[in-house]
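The complex appears here minus one protein chain, its other protein chains still in place.
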């Protein structure tokens, strides 16, 4: 494990773009945790007197929206929700995927065939549709969005882990462990899982932005997080529905900018991680 | 022989997926609190009774299931529970051609631009071009469809049209903000929809060509006396394009799903528009019917691309046999 962390740190420190992105993401996450707590505005109070204040007026750094709510706090609150959902969903996907793929890979044969065909079915059904159907059942709130998204996109992780397990199972060091007297669970824990951790981590890193992507799209369509609670997608959606983009463009473009920057940074980071872990040092 | 087996396998898989999807939606409708006509609206008990009668909701569950399946096979996806005279299939008939039109434009755009961009760095063989393509693809992939859509709408439909109007002095916008009609309506939405898929293709092609150019058979073809251009076009391109076919399923899925967003931004009367509005109206039967149709589309597209992939690449058939 130590070796693994060292490898990642060393690899990332050589990639300047990835380093910048890592720092940016860290700052954004910290700010999203701190700012909504310390600010003397909150994200839900209306203020009829200060509607549509442009940025940097009246103590509102990002201005206010159609109800006079402080956008600075709303945006950071949105970042917080988007990140929380993204990370949580990606983690759950990783857990489900690793378990599912590991079991399929270790057992192989018919078990593997049936399990992977089912994963294929899940993969080919578009996640938006599944999420909509699930939110129909559970109502739209954070919990149902997390549940629905985790339930749909675990298949890539499962495929990756299963593929790795199948390859590793045939590797000579696993056979050597058998010759030394190791049983299946020992082999799984000691040899296969640690050697899968690279691809699993890469998959996790790729799944975070795609979960944020999916959540913000849902919220944008008005079928994700319900107002007044707001993810970045909801903010854009509200702006889109109620605000004339010609006059009050900041209400839409500030959250848009945040989504774009976060997505780009996370994607660059994911790519860099993949490159580091794929290379045979 | 192995090829026919592959196709049969894919078709069986298609049927199983559709069967599971249909069953899942059936279970879903049944488990909605208070049934499809329950929800939060107040309906007179007598009317409720009549409705249940009409849709066979008083029958035993397995009979309902069989009826549901039979209706699906006949192409009857149910009726809207809010607009009494609207059936799901009539909506599809009206909206799907619009979505298909938009989708085809976007796919064509994405494929041509994606291939071109992916190929550029290999042909030019210089670092600036490579970084440029890398940056553009990264941007294209990272931006969610609605971000791209709104940006383009704002920049092209508002600002550019305004600027042109002020220059020419004619009150006529070339690229309308919303709606669907003649060619000028289609340009901006198609671009917005195509960008994500284009980025995916270009990124994969670029990496693929880079990877293939390091393969031994490239050295061999250079040793045969082929020029750089010939090597890239004849040997590297085919090897790098083939894996693209393997992501064409997800790509088409992303375009279909992306069209939901784009149709909403540009108010295009396609499937996505109806889908989202029926979700917001809590028109359950409509949502479920359209969902089944969307799943059908996506799975069909995946199946077709898989089969095409197998036709073109001799190795896929071998691998899939395992």
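Should a chain be cited, it is by its letter among A and B, assigned in written order, with residues numbered from 1 in that chain.
Please note the rule applied: a contact is a pair of C-beta atoms (placed from the backbone, for glycine too) under 8 Å apart; a residue touches a chain by one contact, two chains touch by 3 or more.
Assume contacts and distances are computed from a predicted model.
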item	value
Absent chain [UniProt protein name; select from "3-isopropylmalate dehydratase small subunit", "ABC transporter ATP-binding protein", "Malonate decarboxylase gamma subunit" or "Na+/H+ antiporter subunit G"]	"ABC transporter ATP-binding protein"
Touch with the omitted chain, as defined above, among B:9, B:124 or B:238	B:238
Touching the absent chain when the full complex is considered, from B:85, B:166, B:182 or B:227	B:227
Residues from subunit B at the interface with the omitted partner, ascending	215-217, 219-228, 234-235, 238-239, 242, 313-315, 318, 321-322
Subunit A, residues in touch with the chain not shown (by the definition above)	3-4, 171-173, 175-182, 186, 191, 194-195, 280-281
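Please note the rule applied: only the chains that are shown with their structure count from here on.
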item	value
Residues of subunit B defined as touching subunit A within the complex	13, 16-17, 20-21, 24-25, 28, 31-32, 138-139, 141-147, 150-151, 153-154, 158, 249, 253, 256-257, 260-261, 264-265, 275-276, 279-280, 282, 284, 287-288, 291, 294-295, 298-299, 302
For the subunit A and subunit B complex, residues of the former touching the latter	117, 120-121, 124-129, 132-133, 136-137, 209, 213, 216-217, 220-223, 233, 236, 240, 245-246, 249, 252, 256, 259-260, 263-264, 266-268, 271
